[in-house]
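Notes for the one structure printed next.
One protein chain is absent from this view; the other protein chains keep their places.
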Amino acid sequence: MQVTEYKPLIVAFCCNWCSYAGADLAGNNRLAYPADVKIIRVPCSCRVNPTFILRAFQRGADGVIICGCHPGDCHYTSGNYYTRRRMATLFSMLDFLGIERERTRVEWVSAAEGAKFAATMNEFAQKVAALGENKRLEDLRCKK
Amino acid sequence: MQRVGVFVCWCGSNIAGTVDVQAVSEALKNEPGVVFSANYQYMCSQAGQEMIKTAVKEHHLTGIVVCSCSPRMHEATFRKTAVAAGLNPYMVEIANIREQCSWVHKDVTAGTEKAIILGKAAIAKVNLNTPLTPGESPVTKRALVIGGGIAGIQTALDIADAGFPVDVVEKQPTIGGKMAQLDKTFPTLDCAACILTPKMVDVAQNDKIRIFSYSEVTDVRGFVGNFDVTIKKKARFVKEDVCTGCGACVEKCPMKKIPNEFNLGMDNRHAIYIPFAQAVPKVATIDPDACNMLKNGKCGICSKVCAAGAIDYKQKDEIIEETYGAIVVATGFNPISMEKFDEYAYSQSKDVITSLEFERLTNAAGPTAGMLVRPSDGKHPHTLVFVQCVGSRCESCAEKGKEYCSKICCMYTAKHAMLTRDKYPDTEVYVFYVDVRTPGKNFDEFYRRAVEEYGVKYVKGMVGKIVPEGDKLKVQASDLIANKQLHLDADLVVLAAAIEPDHSARPLATMLTASMDTNDFFTEAHPKLRPVESPTAGVFLSGTCQGPKDIPETVSQAGAAASKVIGLLVKDKLTGNPCVAIANELTCNGCSSCERVCPYGAISYLDKEFRMPDRTTKIRRVASVNPAVCQGCGACTVACPSGAMDLNGFMNNQIMAEVDAICK
Amino acid sequence: MQKITREQLIDQASELLANGTVSTVLGWGAGEFGYDVTPTLFKTAEEMQNGFVFNDFCGANFSKYLVSKTKTLEGKLLVFLKPCDTYSFNQLLTEHRFDREKVYVVGIPCEGMADIAKVKEISGEGISSIASDGDRIVVTTLYADAPVKIDARNVLAERCIHCKSKKHVAYDTLLGEEGDVVASARFDEVTRLESMTPDERFAFWQNELSKCIRCNACRDACPACTCETCVFDNPKSGVENKSPSNSFEEQMFHIIRAFHVAGRCTDCGECARVCPQNIPLHLLNRKFIKDINTFYGEYQAGAEVGSRSPLTDYTTEDLEPSEIFVGRNEHA
Partner (left out) sequence: MLKCSLDNVQTLFAEIAKEAKLYLPIDNADGTAVFGEWSRGVAWSNALNTAKSPKDFFFPQTEDLMRFRTEGKKIEVIDVRRESDDFVVFGVRACDVKSFDVLDRVFLSEPCDSFYAEKRAHGIIVSLACTRPAETCFCGIFGIHAAEPAGDVSAWKTEDALYLRANTEKGTALVARLSSVLEECSDDAVNAQKESIAKIMNKLPLKDLSTEAFGGGKTQDLFHSPAWDALSSACLGCGTCTFVCPTCQCYDIKDFNTGNGVIRYRCWDSCMYSEFTKMAHGNNRLTQKERFRQRFMHKLVYYPENNDGLFGCVGCGRCLAKCPISMNIVKVMKQIGGNKGE
């Protein structure tokens, strides 16, 4: 029997200065990652509101990843430090509610780390694919 | 509803190779708001841009979506195109279907599908775009330099050279800073005074530069281009413009046992004093804590002997308020206190001194007129021990010293050791070190000369304890290379004390809303790319307030800061980035959460009167963002629980629309 | 069970009303059945004599009322605050939500308040009178032949069982003795949930949150929820809704609400107290508090005015989101 792997939908919020540029570099170097990963550009990872993450899950995303500059390298000096605290506590809360912790992730990707960007996306997509469809934070109204 | 035009770029085969561009433009044609959709080989080419302009005119487009390469590549290009077509530049959105699609996906079906989704997201966003206009603010063409050491001096001279007025605020009675106290400078051994004092005179004589010595900055308001600064000019009880600096008053002053700060207390000065011969401004200052006349109204000798009539016992602190376009921080450093380093017997023996004290001791203008003698008995020392890293690189003893390397100690100690051996060949000179760090032009050569030509004995190891015994200092140390304990009888011990930012730096940083690291060094806007700018717009960093550095580094940074200031002051108006935070006053609670996370101090609060729907009025505290200061990171938008804070260009509803389009 | 009496509170308030220090008193108004007390404004000592009550059911946290009442009342408002209420009081001051000068705080000691639902579990329905007798609550009902005597400690409200502090962190006058922060096992239930499997946790919360009727009582009673316009009422926010339309809406509402008060929530327990559906909402807030304490060091919102919430702060050495589960007592 042919088993087709689940194709997850992944939303990646990337900060404009490091991670979005890292994603561009992955492109420049033709480093492949699944087309299921869709990037949304934000000025800084600290712009990512938990509401956006929940919204993505509501609308059918299976995984959400937030990428920002490495701690200490934030274009705005402190943005990613806030991101780090906000996402640590938010992810812990999602886990507390029984939502699979592998569906969310924060990764620091610099503008020079095209390879890391691609590798991260491949790995994340694989993990999310293994979890299958997001059922615990889905909104069936959006699937009709 | 927007009238959106979609332009899909082939980028030759870069995009078209993996993405069916025709299918993309066809699919996007049906999206809400889209009235025109086309594809072309090179959208960024002249012809491509013309195509956009024509479409804007023919189809009355209000928004543009370009599906092409990364916005980091051509967003600016297409924004200019929009402007040329009569649109607001912020009505353009880019769908990145090259770097983030065609180049990373090999399958045409998957690539095309993704390109369509990215296009839809961009359309969803542009449907919610509003024209944005950058704010403008005028620039006051005057700079303030805080600190009159070599960093401040160099910055002020460079800015003045470009024709802009500069004010230098120095808290001491004279400018000159630490460099004025130094004897010789490494690695060339030219005398510090010989190279510094002409610059001090240049400052004094430059008609673009005003010196506020014996003054402090007490308040800073405003923002880049328009800082309103309050300067307190402390009363020196001598009319600065009348005093000729003749020194007659100093000679006759009966209060002559006041420890002389300039010589680090190694000799005395009078109650009325001029710190050193080449002081700028060369005017006397009365120390109010020491002067009998000021303390109890008895004396008045200086007034009598002053031929110019410059003494004014009734002088009051003067408050100066001035507006500046830019502020340069050059507050410098101090050696750390040796109080906590009891093992080196600093407080027990006068013959244990710091390196800066050693500088004064060997300086021809110093307390001993340059004769190297023991402070305790005036005798010539034969065995000298230099201890490196006293309080520097103190990982385990952070409560005593500093975790960082003070950077300059290795070189000045080599200098001290070399000069001692040169002048007094009968001496034995030991240097105890952890590492010798000599990166810098001619630095390692210099150090090697000290060892090889001058016979300075470098010992890798730390001094454990120094005990004064008789007229000797018993030094217990370890030699890590020979792996043995050393016991030396020294006549003089010199401690290379770590350096730390001046204590005035932290309150100043608060006033400037400039950020600092945990060591109280000012943080630069970017450690590599913007090393002389503070993250707070319009505030620049010069010298050791930003981190330990030697004189050449300080001077080059001072010049760099000056050039940044000049770049700012030549502008008549500052055009801001319109993608800044905006506070909705109607939903703002005034809770201060946003202010707490703003790295730029761009948010302030005001009590505003609101007319309520029931016709009553209510005064509420609400946030207000200064668009000239905000850099648009968006940290505030998430900190705000009521959603009152939003970010132009990346509004909540725009990002959610993108999410929706992607997750459909 | 309370150590302080109604009369002491009336005396204190009467004095302050009489000497003009305050114009109005925010206290508890008597109800129909002894346990149904309503926050009430009193203007005179006489009004207090007639309608003021203080008993084991005076649980409501008055701090939030100060936001609106101080803006409309003339003169100073006297407010009675229990130790836990003073934390909310300070937190609101930190957030500039009212003018301290408009308030006169009388700190009152608290021995823990009773939960009427627990009383009824023992006494049964049909309460015709309820009174305190030392450490006991005496209930007469329509159906029991004799009055039912209940040890007040056995019917403590959940938040009082896990009382975190007997210390008043703000007051102008303190009645009774200065208390202390006390050790509590308030995180035990959070820990128990954490040690479940994700499936169990999910089932637990689905069961609880599915009861939500989106009445907003938790939000409207919460002293940290004082937004001029809540995002859930604001059509422009993108999350506005009036109904718990499905499990996602239920999760969304409670996750975002808990996140918005994270670092600001003092753990006063009003959310769980007022929930008509008995959802243990305080566990969500406590989870955030516990995480903040674990990740970033102990922090008690409202302990002092002006303190910086850990979520508006950072250190360069903070835990990475990928490290938050490391070392946790994990389910098998």
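Worth a mention:
First chain written, first letter: the chains are A, B and C, and each begins at residue 1.
The definition used in the following text is that contacts are C-beta pairs under 8 Å (C-beta built on N, C-alpha and C of every residue); 3 or more make two chains touch, one makes a residue touch a chain.
Small disclaimer: the values here were computed from a predicted structure and weren't measured.
Shown chains touched by the hidden chain across the complete assembly: A, B, C. Remark: the omitted chain is touched by one listed residue; of C:5, C:49, C:128 or C:154 this is C:128.
Within the entire complex, the positions of subunit C that touch the omitted partner chain are 31-33, 35-41, 60, 65, 117, 121, 124-128, 142-143, 207, 211, 213-217, 219-221, 233, 241-246, 270, 273-274, 276-278.
Looking at subunit B, the residues touching the absent chain are 30-32, 612-614, 660-661, 663-664.
Subunit A residues in contact with the hidden partner, per the touch definition given at the top, are 59-60, 141-142, 144.
The definition used in the following text is that only the chains that are shown with their structure count from here on.
Contact tally for B-C versus A-B: the pair with more C-beta pairs in contact is A-B.
Mean C-alpha position of subunit A lies 35 Å from that of subunit B.
Between subunit B and subunit C, the centres computed from C-alpha atoms are 47 Å apart. Of all residues in subunit A, those that touch two or more other chains are 50-51, 55, 58, 78, 82, 86.
Under the contact definition stated at the top, the residues of subunit C that touch 2 or more other chains are 231, 237-238, 311-313. Taken together, the subunit C residues at the contact with subunit A in this complex read 190, 193-194, 198-206, 231, 237-239, 245-246, 248-249, 251-252, 255-256, 258-259, 262, 284, 287-288, 291-292, 295-296, 310-316, 318-322, 324-325. Subunit A contributes residues 9, 11, 16, 20-21, 23-28, 30-33, 35, 38-44, 46-52, 55-56, 58-61, 75-79, 82, 86, 118, 142 to its touches with subunit B in the complex. Residue ranges of subunit A in contact with subunit C, taken from their complex: 50-51, 54-55, 58, 71-72, 78, 81-82, 84-101, 104-106, 136-141.
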